[in-house]
Every structure is written in structure tokens, then in C-alpha cells.
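Yeah, one chain of the complex is gone here, protein chain that is, but the others are all in their spots.
Chains: A and B, in written order; residue numbering restarts at 1 for each.
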Amino acid sequence: MRLVGLEAVIFYLFAVVAILFAIFMITARSAVHSALFLISTLVASAGLYFLLQAEFVAGVQILIYVGGVLVLFIFVIMLVNIKEEDTKIFNRQILIASILSFFLGLGIIAILLQTQKGNFFTLVSPLPPKIEQVQNSPNISQSHNISQNTIKIGQELYTRAVLPFEIASLVLLVAIVGAVRLARERKQEKIYD
Amino acid sequence: MYIYLLSAPIWFSKLPILKDYLDPMVLDYLVWPLVQIGLLLFVVLTLIAYLTLAERKISAWIQVRIGPNRVGPQGLLQPLADGIKLLIKEDLIPLKADKGIFIVAPIIAMVAALVSLAVIPWGAAWATISNIDVGLLFILAVSSFGVLGIILGGWASNSKYALLGALRSAAQMVSYEVPMGLALIGALMFTKTLALQDMVINQENLHIWNVLFQPLGFLIYLISGIAETNRAPFDLPEAESELVAGYHTEYSGFRFSLFFIAEYASMLIISAIAVTVFLGGWYLPGLSYILIPGSTLFVLASIGVFAFKTLVLLYVFFWLRWSLPRYRYDQLMELAWKWMIPASLANILLTATILVIAKEFGLIESQGNFLSISTAGYIFLIGTAFIITVPLTWIILGQINARSRDFNLREVEPLPMNRAKKNS
Partner (left out) sequence: MINLLNHILLILLQSEAASSGVKERLLEGLFNVNINNFLVLSSLLFVIGIAGVLTRRNVIVIFMSIELILNAVNINLVAFSRYWFLQSEGKNAYMGEIFTIFVIVVAAAEAVVGLGIIIAYYRNKETVAVDEIDLMKW
């Protein structure tokens, strides 16, 4: 796997955006700002998925995270409406926690660099396929120009990964029922019983 | 990256000045997309400006008035005057507002609406900017940013009307996103792809518009699309009789116009997707017999066909706005959760069952990414769609919802505190 030229530039752009906004997210005073920064990070990683030619995952990421989960987060922040601006945002263990996570990061990157010396990452990556100049065939779209990502994922999902797929739907059902049960007030329950 | 872009038409790469100085590859993958984007933005923004005029004219016509007629001949320069007025207005930011988000929110709303333009197939061959593999998913994903712009704008204003409007619109848009996505799945079973240009081509190969196979899906999509763009009769987020102006109460001048453009652009996109998925896109039966497919004239004609269909759907939007009264909020939610979502699920189930039956009897065959349907297959599929899917869903949901409405209207014993209030 090798990204060169413009793709590499775009990779660095997205990577810097993702890390920068992730740091902003954990240091923002207001929870809504945190949510906004998290959205930026998630969108940047969706862009990275596009670079990796995983279009379906990128679309799902934005659709579910931004359209669903983060809107829910912002909704809940508005509901609980915390006046957080003047209180402290970090807890007592900030010093030890940040030192710990710093060393954790250092360790992970050290291990990454060490494995690079071995054989694992030095496998010869095939070069990206040559781009062919597509001639305009009359009226037919350049269908061969399209990656078949969605079709392949669908086939795998419904053949080899069908059991996890069903279990995932069960998880979602349980989550829906649980959330409805949790969010109901005592008053409402009394009315409906 | 190149797989996301379509190459330029032949006449473009033969333009004298460009050919002499630039490499064909640069021409194809950098210059041509930029030209397309510039052209598209210009056309769409102008179109949106004139849609506001069209809406005022149509509403005037429906209410037997004349409408704007002072600026220019027949009021044709009215959008220009409105635009200049909005631009030179004072740009107010409330003192207690969250400044950063207040500024960013309208931009998010507008960008979310405009990014989707990139993958819509405006016409045959070179009239599309990009034909990505997940075009439809991309549009659904990007338009889910729209709700973010609205909810953040309402929150950042720090005003109760704006906040109420934002909360309402968040609940409404999240609810209606679900049936909108599910309604499209039925059509996907016939087109067998998510790439929008390929969808049109599949319909062209079958010589049919998907709406004949999917009448219920089209109906659900259209209704949820109207609710998704916050248009009347579902314009509760900005219901002026109760919420002043909803989420954009505190916005003025240029920022307000960004929200306004976003609303009209998302209307345009909803219509464009409805046309692409259900109404055959740029495909018009018989067009390929008159003109040579692939020729420049054919592409221009296909753009015309697409534009005509989209404008007809936009007219439906205006027509509904000036004909129907606004829904109550509980009615709106009931429509989404008790009618639209079950109906779209039933549509998926019935369509899949019908397709399996048709396949068992050899009426349809799948060849790679295409379906091939025999004449009996056409009759069977269209007939079952109209005779079984629509009435069956209607009857079952009607039966279930009649009971649930009973349940809601049942006499409830008032709560202790309410009882105390009543007595005092």
C-alpha cells in the first residue's frame, strides 16, 4: 500500500486535522464544542477511508456518527444543559493520567517502529495500478472506473459474516429497548401502566 | 483517487489553448473538474435565487395575487435586489451568543447542502462531476450534516425560540431520515447499485422508470423529503406563529441568507435524488432514437430532461406549501414513527418477496449488475406493486394505528400535582 503525490498530501492534511481536533476535543471547556471537534475528527477519518478506497465504510461512518450518534450527543447536552464554563473541567488525576497516557503512546509507537525493522512491514507492496485514459464511450458510464467496494462488502456480509450481522441487529434491538426503558420518567410509567 | 473522477469530453481536450500548454492528464483530472464545479455552482446558485422568485410568483398565483413586479420586467430582477439587501444589512451577533459556533453553523448547513451536488448525475456521459461507488450513501451522509448546522445555530443563539426550534428540528430530521433511507432500498433492489449514474443507466436498460416498480417507496421518499427540508406542511422548526422564526431567529443579513440558500439547495437535492432514483434521471423513452447517444447534442438534451423533471418536483414542493395547513407536532411524530417507518419496512419486505417469487418463475434474471425482465415480468412486477404492496401496507397499518390512536386518547387519571392545580 503506497500513497504518493496528491494522495499523500491529502493524507497528511486529514491526519493533522484529525489529531489537532482530537486534542481540542479533550481540552474544550464546553461540551458542545467538544462534540463539534469530535465531528471534525470523525469526518477527517472518513476522508482517510476514502483514500483507502473503503467508500462504503466512509459513508457509513458519516451517516451513523454524524447523522445519528453525535446529533444524539448534542441533543443530550442541550437537555441536561450544564453550565460548565466556570467550573473545572479536569478531575484530580489529570497529572498522573496525562503522564501515563504519554508513556502509553510512546510505547505503542516504539513497538511500531521496532516491528518495522522485522519482516512484517517490508513485504513488497505492489504499485498502484496504472491509470488508463478512459475514452468516452457513447452513453455508457465509465462503470469499469468504479470500484466494486459496496458489492463486495455486501456479498461478504451476507455470506461469511451473516451470524455476526444477525447478532449486531439483536444488539441494536436490545439497545433501543434499554434506552427507551432508561429514559422514561416515573411519571410516564405511572400514566401508561 | 482517479477512480472517483470522470474524464473530460473529447471536445474539451481539443480546445486549442489548453491543449498546447497542459498535459492531457492535468487537463482531464484537474482542469476539467474545476471547470465543472465552477459552472455547476454558478448555475445552481442562480437557480436558487430564482427559485425564491418562483415561489413568490407561484404563491401569488395560487392566492390570486400578482406577486413581486416592481424590480425589472415582471419582477425578474427581484432576487438580485433581495441579495444586495441581505448583503449590505448589518451583521448582528447577539451578545450572549456562542460566537464561534454562531458563525460556523450557517456555513455547515450551506456546505452540507452544496457538497451533494458533486455526485448527482445531471446528464448523460460528461455532465456528471463524479460517479463514486457509494453516490447515494454519500448524499444521505452529507445531508445529515444539515441537521447539525440547524441544531448548532439554534443552540449558539442562546435564545429560547431558537433553542426550541433547534430541538424540534433535530427530532424531526432525525426521525424522517430513517424512512427516507429505507424508502430508497426498495429501488436499490432493481438498480443493484449505489452509484447514481449507473442507476440511471440501469433504468435506461430496462426501459422503465423505477416509480412504476416502487410507487409506495416514491411516496414515502417524497413525504419524508419534504419533512427533511423543513418545508410546509412540516415546517415546525420555523413555525412563525409560535416560534417567531425558529432556529434562525437571531440570524440576520448574510448569515441568514446562508440558511436560506441551504434550505433551497437541499430541496433541489431531494428533488434531484427523487428524479434519479425513481423517475429515470436523464432517461426519457425514445430520446435515444431521435439523437445519437453520446453526442454533445444528446448530452445537452439529457441535461434538459433532468432539469425539467427536477423543476416539476420543485413545483410540487411549492404547491404543497401553499395548499396544506401545518401539522401539529404530535401528528408529525406519529406520521414518522407509526406510518412512514413501518410502511417503508413493509415495502422492503414485500418488494423482496415479490422479486424472489418472480425469480422462481423465471420472470426476471440477474446478469451481473443488471436485471433482465421479460414482458410477463414487467406486468407481474408493476401489477403486484400497485395491487398488493400499496393496499396491503395501507390496510395493515391502518388497522394497527387505529388501535394505537385509541390507546393514546384513553382517559388518563390526572397526576396528583395536576389535580391539586385544578382544585385551587
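To be clear about the criterion, a contact is a pair of C-beta atoms (placed from the backbone, for glycine too) under 8 Å apart; a residue touches a chain by one contact, two chains touch by 3 or more.
Since this is a predicted model, take the numbers as computed values, not measurements.
Along chain A, the points of touch with the absent chain fall at residues 1-9, 11-12, 15, 18-19, 22-23, 25-26, 31, 34-35, 38, 41-42, 45, 48-49, 52-54, 56-57, 60-61, 64-65, 68-69, 72-73, 76-77, 79-80, 82, 84, 87-94, 97-98, 100-102, 104-105, 108-109, 112, 116, 121, 123, 125-126, 149, 152-153, 156-157, 160-161, 164, 168, 171-172, 174-176, 178-183, 185.
By our rule, only the chains that are shown with their structure count from here on.
Separation between the centroids of chain A and chain B, computed from CA atoms only, is 26 Å. Interface of chain A with chain B (complex): residues 6-7, 10, 30, 32-33, 36, 39, 50-51, 53, 55-56, 58-60, 62-63, 66-68, 70-72, 74-75, 78, 131, 133-134, 136-143, 145-151, 187, 190-191. Residue ranges on chain B touching chain A, taken from their complex, read 1-4, 6-7, 9-10, 24-25, 28, 98, 100-101, 104, 124-126, 128, 131-134, 137-138, 140-142, 144-145, 147-148, 151-152, 155, 163, 166-167, 170-171, 174, 177, 193-195, 197-198, 201, 288, 292-295, 298, 369, 412, 415.
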